[in-house]
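As you look at this complex, bear in mind that one protein chain is not there, while each of the others sits in place.
A, B and C are the chain letters, set down in written order, and residue numbers restart from 1 in every chain.
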């Protein structure tokens, strides 16, 4: 089976897996499938760790599939700052990114104030909605000059991370 | 559903469980089912711990089913020496205890010597078989006077805990 | 003292339960409906539900907590930190019910609740304080005048604050009024008091604090110093002991200031006197006193060998300080550093994150301690503090402690919810941190308010590990597709969104 993954830096790699009695043979390719990155054997330990064997040397990593992303930790990474990376399954992603013009909340919380009405014109940087969680306020500002097309929230509403707050049309040639 | 369990001290208790939206209602009875020991609600936490609620107070225990036994740990037990107990499922036990006359190895290991032959008469306390594991020897001795009916092992054999070593008939009226 | 009810949640509730176990006391946890399966519930001997998910209707509801005390027959109440820990009404309710309150009496807590009041008390015994002004006149002109008299930048602070909530730095007069309005709203919500004051911002200052202990018989001592200058949003994220910026003589002077203040207010139990230390003048200014155990207490425990929570319980039981604390036995040794692991997105303004922790591995090595509130399968809800765990390393010196902490963070795995681990790792490798060249706005200056750009380029090792990602023969143990078992587990955060830069105010198409 083959899947495509995207690294945080935006590189795409192809992962081809073939289960077998010794483990799962796994081939990783990049560059549209032309460049062989690595060929390894995978086995899963009882505690869920994955053991990666290549050339007779085994390394151990932690992998968690969570919806359309894969969390991957490698305690032996040469750069400890990238010991954990999050990879996106690009082919199997169920839905595209939120459409243009839709402003979303970056955190789960309660809407404590809505400063605009539908049809209102706003300037870039203007405060639109305030979301509060754990006693911390986050001010959602207009990323561009435009017109509020639709409100998708009201004061008191609990919104979840990525949830739509309002639709802001871009100003026409302003 | 009802199961019967036997405690290490040999007491038998009846456990009646009824799953529901709030958790699993569980009634424990002893004395042939006549004595109500406790009625509790059970819920399982994501890490596998079980939460036991009775009268609005919740306690947490660890439970592991392993074949015909149940390992049960209660870190809040009043006597820390019985913080872990092993319970036997008495009704659902697939097979009875090993039959009379069968001598078994108390540990997994390799048979390093067999001192008797079939038909040989032995005295109580006499060394019959030596099992070795992790460089430690264990001498299996005759628990009674008797005759070796059958050998079930030979030198070099790997035997597992509870595995039969030989059959020793009891001496007749000796 | 036989049974202790812990009026808190998370790692501090677990920490108190462990101290109870050492003393042979039974522990009782309380929980909101959002926390029915939480780790602090599982780690106590008993637990009682005290209400709905909102803290105001559970952890902050004195009546509900007192009901739990009665129901379980607890004879002692430990408030932890946050929630009701500095609430005089709660302390009084506990004491009036004939129970033991683990903390100073209401008469000591009360006056210290007001930060300006505490500063006045400090000034009364000759301690320096940071110049400030109370905003008792809400008129715009009065507010502007007060700030102008101090000189910009100023910091707006709630009178009854904690955890950096509602604190905001203002650099220009034109931003002041909006900042004050926002701070009033936050303060009102968080502390039920919208009293604010201004303080002059001291540039590149360090946060130094001193642990103190007092008994019920009038004896007080200090238990040495900590430094907590690594902060984001005015909240500490890395703490250490001892502070390496000051000379032994300066350290002695600061500890003595704390001792004098604690004596002056007749302190009982464990508390912390906080100072702002100006590297220009090498002077420590009194900031405030916290009348409870602090998040960062482990660094003191690790260098002194003193169990501060056990000490709290013993002092509350009436033991004299001399039995609990022997200065010669508890001299600081080596160096300790603590990092706070928060469910928050450092690449996105440190915004709190919620969701289910699909897989957590805490480190486990000699001279490393983990005080964790969460483990695999637990859910981080939007109702409470997103601190997942504290990881503390001890070393023979600061470099040794840093090396051990670096190693421990390598082994730390948190999958399912974005957390601040990458920035903690980056800080621990940053030359400024390694050389100890820190101040309270260092994180902001180095990483920006929006947070750092980290983990953008996994190296070859990570690409190797990448091979793991395919669906494979053995069944996956951890799957995000299992049905949500908890009403709050659907507050899931798509970590991809933040890493790809799709967040608030950013064009979704990238």
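Everything that follows uses one rule, which is that a residue touches a chain if its C-beta (ideal position, glycine included) is under 8 Å from a C-beta of that chain, and two chains touch if they have at least 3 such contacts.
Computed from a predicted structure; not experimentally measured.
Asks: In the full complex, which of C:140, C:364 or C:445 touches the chain missing from this view?
Replies: C:364
Asks: Write the list of chain A residues that the hidden chain touches.
Replies: Touch set of chain A with respect to the missing chain: 43, 45-47, 49, 51, 56-60, 75-76.
Asks: Please identify, in ascending order, the residues of chain C that touch the omitted chain?
Replies: Given the touch definition above, chain C has residues 15, 18-19, 21-24, 298, 301, 305-307, 329-330, 333-334, 362, 364-367, 369-372, 394, 396, 400, 403-404, 407, 410, 474, 485 touching the missing chain.
Asks: To test your reading of the contact rule: which positions on chain B touch the chain that is missing from view?
Replies: 1, 3, 5, 7-9, 13, 15-17, 19-20, 23-24, 26-28, 30, 37-38, 40, 42-44, 48, 50, 52, 54, 59, 61-89, 97-110, 112, 132-138, 140-143, 158, 160-162
As a working rule, only the chains that are shown with their structure count from here on.
Asks: Rounded to the nearest whole Å, what is the centre-to-centre distance of chain A and chain C, using the mean of the C-alpha atoms as each centre?
Replies: 29
Asks: Scan chain A for residues touching two or more other chains and write them down.
Replies: In chain A, nothing touches at least two other chains.
Asks: If you look at chain C, which of its residues touch at least two other chains?
Replies: Residues of chain C never touch two or more of the other chains.
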